[in-house]
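Here the complex is missing a single protein chain, while all its other protein chains stay put.
As written, the chain order gives the labels A and B, with residue 1 at the start of each chain.
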Amino acid sequence: MPESLIRVEDLHKSYKKLEAVKGVSFEIPKGQIFGLIGPDGAGKTSIIQCLAGVLSADRGEVSIAGISCLKKPEQVKPIIGYMPQGLGLNLYDNLSVEENINFFRELRCVPERTFLDNRNRLLEMTRLAPFSKRPAGKLSGGMRQKLALICTLIHLPDILLLDEPTTGVDPISRRDFWQIIQNIVSEREVTVLLSTSYMDEAERCHQIAMMHQGEFIAQGTPTELVKTLRGQLLQLTAPPGNDLLPTLRDWPMCETVVQIGQHYRLLTLDKTDDATDIETSLRTLLNEVVPGQVNIEHPTPSLEDVFIQHTRTEKLARPSDHSSTPTSNHLSDHLFETPWGKQQQIDCAINTKNISCQFGDFTAVDQVDLAVEPGEIFGLLGPNGAGKTTLIKMLCGLQKSSAGSAQVIGYDTDTEKRKLRHRIGYMSQKFSLYRDLSVVENMHLYSGLYGIKKAVREQRIGVLLERLDLAGLGNRNTLSLPLGIRQRVALACALIHQPLLLFLDEPTSGVDPVARRQFWEIVHALAENEGVTIIVSTHYMDEAEHCHRLGFMQQGRMVITGTPDQLKQQAEQMDGSLVTIESEQFAAAFEALKPEFSGAIYYGRRVQWQSKTPQQDQDRAAEILQQSGIKATVGCHPLSIEEAFVSFIQHDLSIQNQLGAA
Amino acid sequence: MEFFRRSRALAVKETRELFRDPTYLGLSFFIPILLLQLFGYGLSLDVKNLPIVFVDTNNSAISREYIDSFVHSEYFDLIGITRDAEQARELMQRGTARVVVELPTNFSRDIVSGKKVAIAVTIDGSFPTRAGIIQSYINAINAKNNLELIHKMAAQYGLDPDALMPIEMRLSVWYNPALESINMIIPGILVLILMLFPAILGALLVVREKEDGTIFNLYSSPIRRWEIVLGKAAPYVVVAFIDYLIIYAASILQFDVRFVGSFWVISSAAFLYCICTIGMGLLFSIITQTQLAAMLLTFLLTVTPAFSYSGFTTPIASMDSLGQFIAHLIPATYFMDIVRGSYLKGLGFEYYASDLASLAIYTVVIYTICIVLLKKRIG
Partner (left out) sequence: MWFRLWVLIGKEFRQLFRDIPIMLIMVWAFTGAIYVAGHAIDLGINQYPIAIYDMDKSDSSRELVSLMRQPYFKIVANLESDKQVTPFLDLGKGSLVVIIPPDFSRNIEGRKAQFQVISDGTQSQTAMLAISYIGMMTYQYNMQLLLNNPSASLAGISADSLPGIDSRVRIEYNPNMDNTWFTSLLELFNMITLIGMLLTAAALVREKLYGTLDQLMVTPVQPLELFLAKIIPPLILTMMLSLVGLYFVVHQIFGTPLRGNMLLFYGVAVLYCFSISSLGLIIALFARNIAQAMLILFMILIPMMFLSGAMTPPESMSPIMNYLSMLSPMRYFMDFGYQVLFKGNGFAYVWLDILGIVIFGTIIFCGSLWRFRKMIS
């Protein structure tokens, strides 16, 4: 057992009445990556801040390399690198990339030689070198976050403390980000403690701990944790046009079920281990409701499934917790007594013709043509700075288009803004609520702005609070609420006037998986029961599967639109299917394979690349791994949305580069 | 030398941010210079060109002569002569006239017959200071007129006119012989500007990083608390000192203010004072959580006190004990003494020792409080 570098014993911390951390203990050996996952407000940030020596604790001991972070915080600071939560929040916007790096270098007194080597390598890895003169304020979110990481790493810290470092960052930047972390861990044996809301990132950690309400509810290696999943995981695929959700919810064996596009992911109660037994009873049940054949698979459980099970049982164990029982027929009802208004009159919820938006010589949105049907959930995906937010702002009339025109629910966005505003809802990236007002006060404000009468208002607020699991929180200050709850409050505010069209700009950024699933259930229900059209932008690729159709954006252009399956197929035709290597020694496997397969990357605990000759690659890989003595499972997987996205974006980039070169 | 390096890094960062943001530059240099120009040209405190109205129901050569004695002084601007007292009152009510002088109908007759004449003078007291000055002007003009009358009378009686008024006041004005207000205003403004602007700029230094979230960079790094204070304050001390040099140069080259002291004495005091005022801003920045609160606090706790209590226009010795107490609570008081002394009195270094010592102690106290209250932790 290697020596523990970080040691936390019985840590307690409370803010006024709120107990944020309740007796947490753990150890991290040198050179390991330790992941903290859990809903917002679980106490992750408090633990990281205590380790960074910027937060005092009430009780317990926190030490790094034997030095107490609580008693002698100044002694640990030279060897740590701390990155606070938020997109590049530690950067100075007026300073250029280079100046920011220099500032951190001087602050940490890094010697010239180490600095230059380190800086050049980091700039190269993050591909930020060409932008070294650009002010940090003008970088996109992904670039900012990479720069923030460089600044945190510039003094070659032995310990890295990263608080949600990739929240709100696009998949491509996220890959760069992890590449750097994995490199420094393998080269310099850096110890990393990070918190994340992405489960694929959690899978890459050596150890993870799931937190809930200030306590660790599970801890271990990702593989160990996945094994703790009780019950069976089933994936059901029904023919289109069937809603299995109510039936599955009512099934007594069901513990959780979630709809992901066409598929249903079902976890059974932990009663029996007899797989066939359960499958047969499920088939019998489904044959009564669904005419066609339902395909049942047994997917490998993921950390996310474990996480959801754990937090759910946690919640069930506390009867006082209201959010535990979303009753089955609950979401299929209409939300309000007043009907949601008729959408039938409109053929097209959104119809844009070549709309563009120009800021100086920068084109934020470049001739986008987009048609969205009423009741559709349309997902916008793209790297940070691709123009998603600007496009959404243009569609809701917040930003004037410099060319082209857009019709939204039948109104022109430039000339009929006023009428449009009564019928749309908007929820922005930052969940822009008034932090100093309570939940109900925020809702009162928005209902007031739409001129909703008091009686109706009270009724609607009551319904929304109950349906969005906010009951009992009405008088809480929004600032004191965890992000996941704030997000639902923001949604409630955007729904109070029954909008026909809902714009959600990164609505789940930084929100934990359970809250995200809950959120998407509501979104689905809105689209299906009320016929609300939903435009959503996101960086969570698994969420993209929830959408009816997707649009990939890059540099202001709409690269392609289509259903998730269409896009995956097209990408597979372009770049081939996915070869995956799953191994306990995935880092070693990666090193071994990298020389041969240049496209190889980490994803979770596996190494993968796309290949047009998958069979050949699999054989070659197996050979190499065998030679290196690494035990691994070599396989071939269909593409996920994430790979499809990366394929399209990289293709587009290379086309642009060729055009640029020519 | 690590401490120097870290503080320097912070100082370089602050300087860059200062130069990238036009509003910082504007408040650092443009507005102080603008204020100096405003005061240099036209915002004088001299009480001159006072609008005066006469109610002359006598309307004789003697009354005219009397009125002329006002018009010929440089202090009054004749608005009009009227017979209607009501009309004159009205003019004062409107603010068109600041002084109304009513001459009685028998003015010339009584003067000629050597009797006492009572005239009614009404002064607008809205600006009390100015009212006092106006009163003294009128008294002086009357005294001069009276003296002439007495001389005439003495001649009539065959008396020695000089012997009638045996006591003579011999006046010498030191330091500012011509009593020019510019010699008072420009040095005073120097003190005020160097109080106000450094404090405002200093007040944003820490609280802005708190609101932006960048403060964690400093909290989580090995930089010591005093290094933070040093790095943050240093660039702005330089800025404030450059302001001082500009104002100093302008006062001498542009406004011809008398300067008899030692440049080195006033400069070293100014340097200390700049450090001190930046430190005050920094302190407000450390104890507040929002930039709005920091700014309000700075304004309330520096501008008004510095203006009224520093001895800009009134000697501190004339204040009551509470006033003197407040006066000694603000660094401007000590610096004002040194500036006045250097510009106009030209004394040796030893005269300023106690003021310099007070400033130094003040500065040390401010920075000690800053360092103690600046916690590198939250919660």
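Definition applied: contacts are C-beta pairs under 8 Å (C-beta built on N, C-alpha and C of every residue); 3 or more make two chains touch, one makes a residue touch a chain.
All values derive from a computational prediction rather than experimental measurement.
Participant: Considering all chains of the complex, which shown ones does the missing chain contact?
Facilitator: Across the whole assembly, the hidden chain touches A, B.
Participant: Tell me which residue among B:255, B:271 or B:351 touches the hidden chain in the full complex.
Facilitator: B:351
Participant: Of B:87, B:290 or B:368, which sits in contact with the chain we cannot see?
Facilitator: Touches the omitted chain: B:290.
Participant: I'm checking contacts with the chain that's been left out. Which of B:159, B:361 or B:378 qualifies?
Facilitator: Residue touching the absent chain, from the options given: B:159.
Participant: Considering the complete complex, identify which of B:15, B:73 or B:145 is in touch with the unshown chain.
Facilitator: B:145
Participant: In the whole complex, not just what's shown, which of B:38, B:245 or B:357 touches the removed chain?
Facilitator: Reading the full complex, the residue touching the unseen chain is B:38.
Participant: Considering the whole complex, not just the chains shown, which residues of subunit B touch the missing one?
Facilitator: For subunit B, the residues touching the absent chain are 21, 23-24, 26-27, 30-31, 34-35, 38-39, 41-51, 66, 77, 92-95, 98, 101, 111, 114-133, 135-140, 142-143, 145-146, 149-150, 152-153, 157, 159-160, 162-181, 183-184, 196, 200, 204, 208, 211, 288-293, 295-297, 299-300, 304-305, 308-309, 311, 313-320, 322-323, 326, 337, 340-341, 344-345, 347, 351.
Participant: Just the residue numbers, please: which parts of subunit A touch the chain that's not shown?
Facilitator: Touch set of subunit A with respect to the missing chain: 393, 396-398, 400, 414, 417-418, 421-422, 424-426, 428-430, 432-437, 441, 444-446, 448-451, 493, 497, 503.
Quick note on the criterion: only the chains that are shown with their structure count from here on.
Participant: Distance between subunit A and subunit B based on Cα centroids, please, to the nearest Å.
Facilitator: 61
Participant: Over in the complex, which subunit A residues touch subunit B? Could you list them?
Facilitator: Residues of subunit A touching subunit B: 13, 15, 49, 52-56, 73-74, 77-78, 80, 82, 84, 86, 89-92, 94-95, 99, 102-109, 135, 151.
Participant: How about subunit B: which of its residues touch subunit A in the complex?
Facilitator: Touching subunit A: residues 2, 5-6, 8-10, 12-13, 16-17, 20-21, 212-214, 216-224, 376-379 of subunit B.
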